[in-house]
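Questions regarding the structure given below will be posed in turn.
Missing here: one protein chain of the complex. Every other protein chain is in place.
This part shows chain A:
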Amino acid sequence: MYYLFLMIIFKSVLCDNTNSLFHFFFCSQEKIERRPRKAPSDIDGYAVEPIHQQEIFELVDIKDPEHPYSLEELKVITQDAIEVDGNRVLITFTPTVEHCSMATVIGLCIKTKLMRSLPSRYKVDIRLAPGSHATEAAVNKQLNDKERVVAALENPNLLRMVEECLAPTYI
């Protein structure tokens, strides 16, 4: 059911851009504490630390839309399910149940988070683990369609949901 709902939203969003006007009237007052910290020894200041599996895994520390747990705790994503190959990242996630209505939202969250956190040269592909979901193919197609993703994020309701899921990772 939710899948259908999403489809409707995806479409309706394309002709609804009025919300962007609000950008100019509200501001966030998020205050982030900072203190000078004792530096770890900067042994080789110029050495390059490549982005690897674990770093991406730490980035995908997302709250489940339906539970107060993180995706890691629910074993929706594991570190082994992340493949990094050059500038390509492939993430395979496993919904908790086969008919999980939130699979699309979870995928969207992961995608949004990585799009915001990885350098732009990376291409992120998200897919459901084979056989883990009833409408696997449809969800996969939806998640890897660039335009649909952008459109979805223009929708205020959906964006709010995504932001809520991503929020705890920024504390």
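Note that a contact is a pair of C-beta atoms (placed from the backbone, for glycine too) under 8 Å apart; a residue touches a chain by one contact, two chains touch by 3 or more; residues count from 1.
Definition applied: contacts and distances are computed from a predicted model.
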From the options "catechol O-methyltransferase", "Prefoldin subunit 5", "MMS19 nucleotide excision repair protein" or "Response regulatory domain-containing protein", the chain left out of the display has the UniProt protein name "MMS19 nucleotide excision repair protein"
It is residues of chain A that touch the chain not shown, namely 19-20, 22-36, 39, 42, 45-49, 51, 55, 59, 116-121, 156, 159-160, 163, 166, 170
